[in-house]
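All protein chains but one are shown in place.
Order as written gives the chain letters A, B and C; numbering starts at 1 within each chain.
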Amino acid sequence: MATATDGVGTVQAEQSKVWEWLTTVDHKKIGTMYGITGFTYFLISGLTALAIRTQLAVPNGNVLSAELYNQFFTMHALMMIFLAIMPMGASFFNYFIPLQIGARDVAFPRLNALSYWVFLSGSLILFSSFFLGGAPDAGWFAYAPLTDAKYSVGSGLDFYCVGLIILGLSSLMASLNFAVTILNMRAPGMTMMRLPVYMWMTLVVSFLLILSLPIVTVALVMLYFDRNFTTNFFTPETGGDPILWQHLFWLFGHPEVYVLILPSMGIVSEVIPVFSRKPLFGYAAIVFAGASIGVLGFGVWAHHMFTTGLGTVPALVFSATTMGIGVPTGVKIFNWLSTMYGGSIRFTTSMYFAVAFIAMFTIGGISGVMHASPAVDSQHQDTYFVVAHIHYVLFGGAIMGIFSGIFYWWPKMTGRFLSEISGKWSFWVMFAGMNLTFFPMHFLGVSGMPRRIYTYDEGFGWDDWNMVATIGSYLIGVSILIFLINVFRTMRQPATAPDNPWDAPTLEWATSSPPPEHDFDVVPEVHSSMPLWTNREMGIVTPEAPEGLHIHLPPSSYMPLILAIGVGLIGVGLLSHLALVGIGVAISTYGVWGWSIEPTD
Amino acid sequence: MTGRSRQIVLVVASFVAVAFVSWLIFIAFDGAAIDKRMSTLNPLSDQAQSYHDVYVLVWWLSGAVFVVIMAATLILSIHYRERPGVEPRRDIHGNTRLEILWTIIPIVIVLIMVVPTFAAVLSVEGDAEEGALEVTATGHQWWFEFTYHDSDGNELFRTANEMHVPVEQAVNVSLVSNDVIHAFWVPALFGKKDMMPGHNNRLWFKSKPGTEGMHYGQCVEYCGDSHANMRFRIFVESAADYDAWVTNQIAKAKWSDDELVSAGREVFVAKACNSCHQVEYSKSDAPDWLVPPTVAAIGPNLSHLASRTTIASALLDRDESSLRAWLKNPPAIKPGSRMPNLELTDDEITKLIAMLDSLE
Amino acid sequence: MADMNAVHDAHDEHPTTTIREYLIIGLVLSVITAVELVMSLYEDELGVVLIPGLLIFSAIKFVIVVAMFMHLKFDSIRFTQIFAFGFVLATCLLIAVVVLFAYDATDAIGGGFIGDPIEHH
Partner (left out) sequence: MSAATHETEHHTSLGVDNRKLLMWIFLASECLFFGSLLSTYLIFKGESLSGPGTDIFAFEITSISTFVLLMSSLSMVLAVYGAQHGQLGLMKLMLLCTILLGLVFLGFQVYEFKTFASEGLTLSTNQFGASFYILTGFHGCHVGVGVLYLSSLLISSVRRNGIGKETPLYIDIGGLYWHFVDIVWIVLFTVVYLIPAY
């Protein structure tokens, strides 16, 4: 397909580069900003993890104080979940939803820009807590009443409430946008059962967020009121109940786990067929399994609470539903493996990460099902066994999947290939590093090492494995360094990537690399879930773009930025002085007003 | 070699390789039981045993799934790697029969896990049979308090961080918290349960014959700065030893007229130690200045400190140097400790240690 | 969800309800509210019927507003599916959480479930 010729695209006034990015409503630019921000937080959060591992390398370590350690492990989780994995997922969503469904942009481009800027302001508020009197230090699920003003005297937990509410707002807006886009803006011929699996997973993730974020918002508001406005929702002395926090939090928190892992499942469902060079095995089953994981995800939350005195019958009910989730997950794993069967597999770096995803996620999945049994859970909950479990799911699963996606889509996004040799080095170092780090944690768990302890005594049999885990974590750090060098070196090279370097079947590969601002000159016809392969087999040729093609694109707007600044100020005001809330409201109101009257044509 | 036999060799080799790795992993898991301090693989009570039985079953099932999927990944990756002249089978889009099969297999595995899980949980929940020992364990930031009751539920005595139970006797533990959520766990004796403020959780256990000895426990629900330092121990003893211990605990603290001890008592009062720590003396005509406070819930009851093996929520052995370090600056040992640095002089500390050592 | 692909170009067709019909619906809603009020005044006489009765009336009002005022009766079935999914999920979770709390035998404050399965001191 021809690359965009001059004259194709939008007519825009010359603007400075910075202003262009600040006011952009282009989903690709917004996706890029999400990606860069998310990866930056990934690096910062990784550094906190290295500090944690350094502290734990030897018994009675004294690299970090107890206070700092507790802030670090809390912020490590918060940043990885809300500021790294979710935005990196949102980055791919933004970039590839319109490209994969054959649309010009998302349904609401300005809302999309607003989501990013609100995310940025929320993330800065949460992150700034490090420098403004101490970060949250009550763990990422912040169990009451430890979070009450009586036990958490500093303002860390206020930053937690306000930061997460703002981040939730951003995720809600983004998810609404994505859901509408996927449901309603598909290319002609692209029925729901012809949607790429990645789009299906995006849709499920969007609905998970749309339906679970309001719950945690309510909990966070109540916590904020408890801390600042004399209510007693979670303080038992005055009739409150800390169990309520746990229910509301995990009603959100468990779907959130699927929000983190499903995008990566979508990515490997794209990558594996492409490099096996054959269609995905059992498309319908994979889609159905993904959707049912999403629905079942709302019915298992209390398995996080087996040890709280839930009662026998509820514990057994939630045990059964939790084990039930293993079934669709198993279906997915077997279908991915069957896709490789009979293939002719090209082992690119992206495929390495995808295959590693299957293996590593399987380990995390198995240990998850093990703990669906309250009998096993009561001996392993809150030990390093659970730490191993979540990291096999979130690192071996979510992060491996994201790296697979980065190597897969990099040529499309930048027009340049990442070095395969360097990429494979970073893969193997990361693979070795993550297994060295996280597998020994299983041993630590069965030998009874509790999680979230900043120090431990020698003689419990924990010393050696902790040292191994620390060495492994440094290896992960090295692998990330190799990857960064890879990025900086290859970005200096000229853009040489063809439209479809991997011979992939989905629509994003039908346009140039990188795509023009209007995405497609002409959207190809869609007759299957693998349109490019099917069209080639059927001999359908996408017509060339007509001469003088002019595609109307939405104009850029600075209103999202202003509105986000307003929202950010409201947040800052809630943490400092209520007068700032007033200013924030005024700015937001101006933003909404300007938004609603500004021409969109 | 023909293609067929090469395939067989590949499959066998992959399974052998994965099984070997799994065997190494198994050895390592087993190694976790060698150091038995906090190991979950060393059940010494009926309750821990019934949980352990479920764990073993779940472990073998998981291990089998692990070996199959890892071997399959390996075999498929090697066998179907790109080779010249071999075209991918683009005609395969799925196979309904196979997909139904591997939907049913996980369901069966889940059912195999569900049944013993339900049985084990039902056998452990609830309370012990009649005549069980009644102990209330209270979580504090950051130490454990144990209150022993007689059969009518009347309080007998309080102690801290070290719990004694007779061997082969059922024990009911009432779990409460004085501040935030803590969790109570001795892996060898019982699965963990949370100490929820505003709630009253219960657990029970009955140690197996021949399990006399010291068993390690720790708080396993994150509870603030010194969560890592909140440890405790359970001593399983013969009935005779246990009775002797109870008799000593019920008795009030021994009065000593030793000069250093008397001086220590004065420091104890002068530095307001007794506003947090209770010491009930047996002496009926205790001097006016030594009025024990009625309730001491802020710090552990010290009436029989010298009968314990540890101090500072089982963080340090109870010996002269640890006591000295602790009294010198408690928050340095236990960050966030409710016991502040009292700026005691070495002389005062010496006196206090003498007094504390007299509290057998 | 499988047949969500149906592509129809149905442009917003306005519901055919007349003003008169809207007014009647408004009247019906008011009457139901009045009946509910009267019911709540006779709670002793009604006994066990009261709560289910009130809930049913409230559900009727809910359905009338959603179907007629929000035009779900006339609009795309997708809207109904999406909204019903959210509403049913919210209802299920509400019931589940409330039941879990009612079941909580360890609550030292609120008292346990009727027929409390675990006796404690």
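Keep this in mind: contacts are C-beta pairs under 8 Å (C-beta built on N, C-alpha and C of every residue); 3 or more make two chains touch, one makes a residue touch a chain.
Not measured: the values here are computed from a predicted model.
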{"item": "Chains in view that touch the one left out, judged over the entire complex", "value": "A, C"}
{"item": "Options A:N70, A:S170 or A:S212, residue touching the unrepresented chain", "value": "A:S212"}
{"item": "Positions on chain C where the hidden chain makes contact", "value": "4-12, 14, 17, 19, 22-23, 25-26, 29-30, 33, 36-37, 39-40, 43, 50-51, 54-55, 57-58, 61-62, 65-66, 68-71, 75-76, 78-79, 82-83, 85-87, 89-91, 93-94, 97-98, 101, 109-110"}
{"item": "Missing-partner contacts on chain A, residue numbers", "value": "25, 103-111, 172, 176-177, 179-180, 183-186, 188, 190, 210-215, 217-219, 221-222, 225, 229-233, 238-241, 244, 248, 251, 552-555, 595-596, 600-601"}
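Going forward, only the chains that are shown with their structure count from here on.
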{"item": "Furthest chain, CA centroid comparison against chain C", "value": "B"}
{"item": "Chain A-chain B separation of Cα centroids, rounded to whole Å", "value": "35"}
{"item": "Where chain A touches two or more other chains, by residue", "value": "236, 241, 243, 309, 312"}
{"item": "Chain C, residues touching no fewer than two other chains", "value": "104, 106-107, 109, 117-118"}
{"item": "For the chain B and chain A complex, residues of the former touching the latter", "value": "25, 28-29, 31-35, 37-41, 48, 50-52, 54-55, 58-59, 62, 65-66, 69-70, 72-73, 76-77, 80-83, 86-90, 92-95, 98-99, 102-103, 105-107, 109-110, 113-114, 116-118, 120-122, 124-126, 141, 179-181, 183, 187, 191-194, 196-199, 201, 216, 218-229, 335-336"}
{"item": "Contact set on chain A toward chain C in their complex", "value": "183, 188, 190-194, 211, 215, 236, 239, 241, 243-244, 247, 251, 291, 298, 302, 309-314"}
{"item": "Residues of chain C defined as touching chain A within the complex", "value": "1-5, 7, 78, 86, 89, 93, 97, 100-101, 103-107, 109-110, 117-118"}
